[in-house]
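Heads up, the thing below is written out as structure tokens.
Only a single protein chain was left out; the remaining protein chains are all shown in position.
Chain nomenclature is as follows: A, B and C, assigned in order of appearance, with residue numbering initiated at 1 for each chain independently.
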Amino acid sequence: MRMPTKAELAAFLKKEFPQTKCTVVEVGNKSATIRHEIGVQELRPGGTVSGPVLMTVADVALYVAILGEIGIVPLAVTTSLTINFMRKPPADRAIIGVCKLMKLGKSLAVGEVSLYSEGLDEPVAHVVGTYSIPRAA
Amino acid sequence: MRMPTKAELAAFLKKEFPQTKCTVVEVGNKSATIRHEIGVQELRPGGTVSGPVLMTVADVALYVAILGEIGIVPLAVTTSLTINFMRKPPADRAIIGVCKLMKLGKSLAVGEVSLYSEGLDEPVAHVVGTYSIPRAA
Amino acid sequence: MRMPTKAELAAFLKKEFPQTKCTVVEVGNKSATIRHEIGVQELRPGGTVSGPVLMTVADVALYVAILGEIGIVPLAVTTSLTINFMRKPPADRAIIGVCKLMKLGKSLAVGEVSLYSEGLDEPVAHVVGTYSIPRAA
Partner (left out) sequence: MRMPTKAELAAFLKKEFPQTKCTVVEVGNKSATIRHEIGVQELRPGGTVSGPVLMTVADVALYVAILGEIGIVPLAVTTSLTINFMRKPPADRAIIGVCKLMKLGKSLAVGEVSLYSEGLDEPVAHVVGTYSIPRAA
């Protein structure tokens, strides 16, 4: 099976989630990097990025990394996600999620995502997520 | 210290998060119930409620339950959140989050949230979250 | 299919895990209660019960609750476990784990376990765990 290219995954993401602000920066080799522009809508009081935005980026990064390996199978679903918030993301930087898959089994995938404020070295949050992969895949 | 009423917490939530669709159904006794209307914006392909919406409801439920005990201290911040997705929430029902605090210490609170599709018995997801409480509180 | 009795599950546990100190207090109705005697071996410096003992009790409680529903299928395996430590368990009380299954699907079970020091009201720790159930089951 030919694996989807970055352009194909980006097109799929845009079609499947027309409202998403996530863009695919890189994909392949059991990993994916996702970028999410930050605007007023993504902020919460105190001028920091809201938690659900970080979780969204992590979830998309996991999804894209998995689809990059198994092909575009829109039925993969998140089964669990654990996030640890570590630093306050500044309001004026995009969020970058870097996912690495640690396991890609027949029915279960496990990956971790480090979330960064663009241009800064230390992660603002860390996610471990699991995805259930449909049998047909 | 007098604890905030449900109306005071609802007003605070509306002021602090003007875009939130979460409403306070109940609060007190180390617990809180939050409701989130579901519309097209909250759905993902396949006609199910998106994961970040569920996480948002859980996070707000934890926050309101904590503020209901310690007073309106806007500096409490989520430090971790673990969600398990268990059933596909139907597209046409609001999401209800029922939070119970299990620990409310001086610097750390731990709570769990069962998430339901309104009117259905079995939870669609379950969250455990931790909050850091600022010293001044 | 006839579901296993408490005595059958206790016998299975003893046979499968001959070294376990866990005993089955109750099982059935998608739940299980497990008891673990605490001695010098289970303590860590400062006179508190070690974390791995608490995790063991939670894991056994999940396992027994699942077997109580699906029958004695020794192939169910833990896929994830999240524990939050909330209070220091005193050295002189047994640990009681009370598990409730939240989902029992064909391939995945999700449950939570509240862990107590025997005789005390507030939980010392809380666990959410997931189990993979083999297809044949």
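Keep in mind that, in the parts below, contacts are C-beta pairs under 8 Å (C-beta built on N, C-alpha and C of every residue); 3 or more make two chains touch, one makes a residue touch a chain.
Predicted model, so just to flag it, every value in this text is computed and none were measured.
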The one residue from B:33, B:56 or B:82 touching the chain left out of view is B:82
Going by the touch rule given at the top, which residues of subunit B touch the chain that is not shown?
79-80, 82, 107-108, 130, 132
Subunit C positions in touch with the non-displayed chain are 16-17, 19, 41, 44-46, 51-53, 55-56, 59, 74, 77-85
In the complete complex, which positions of subunit A touch the hidden chain?
82, 84, 86-87, 102-103, 110, 112, 114, 122-123, 126, 128, 130
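Everything that follows uses one rule, which is that only the chains that are shown with their structure count from here on.
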With chain centres taken as the means of their Cα atoms, state the distance from subunit B to subunit C in Å.
28
From the mean C-alpha coordinate of subunit A to that of subunit B, what's the distance rounded to whole Å?
23
Residues of subunit A that touch at least two other chains are 79-80, 82
